[in-house]
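Only one protein chain is missing; all other protein chains are in place.
== chain A ==
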Amino acid sequence: MSRLYGDPIEVWTRDGEPAQFVWRDRLYLVRRVLDSWVVAREWWKTGEGDPGERRFWRVEASPGREVGSYELRYDTAGNGWLLMRAWD
């Protein structure tokens, strides 16, 4: 079961993929990338400029010993990362 969060996080990437991130004051290390996809923004609704796209990663990561699955999102327009969901 997953829970929706939507918290802003800080992410370090390697080769274009997230390698580690900080969420709620804990550092998570990414073990592996399960899936990744992209969703283009609904450009016809937004104003001027390139609306960009949102990149999603589902990763297996752990802050210490427990491994869990997390969904991260990067928005090219806002240049920011969010943690969208987490699975226990």
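Structural remarks
Everything below uses one rule, namely that contacts are C-beta pairs under 8 Å (C-beta built on N, C-alpha and C of every residue); 3 or more make two chains touch, one makes a residue touch a chain; residues count from 1.
As a working rule, contacts and distances are computed from a predicted model.
The protein name that UniProt records for the chain not on display, among "Response regulator", "DNA-directed DNA polymerase", "Branched-chain amino acid transport system substrate-binding protein" or "Ketosynthase chain-length factor", is "DNA-directed DNA polymerase". Touch with the chain that is not drawn comes from one residue among A:25, A:42 or A:88, which is A:42. As for the chain not pictured, it touches chain A at residues 35-40, 42-44, 50, 53, 55-56.
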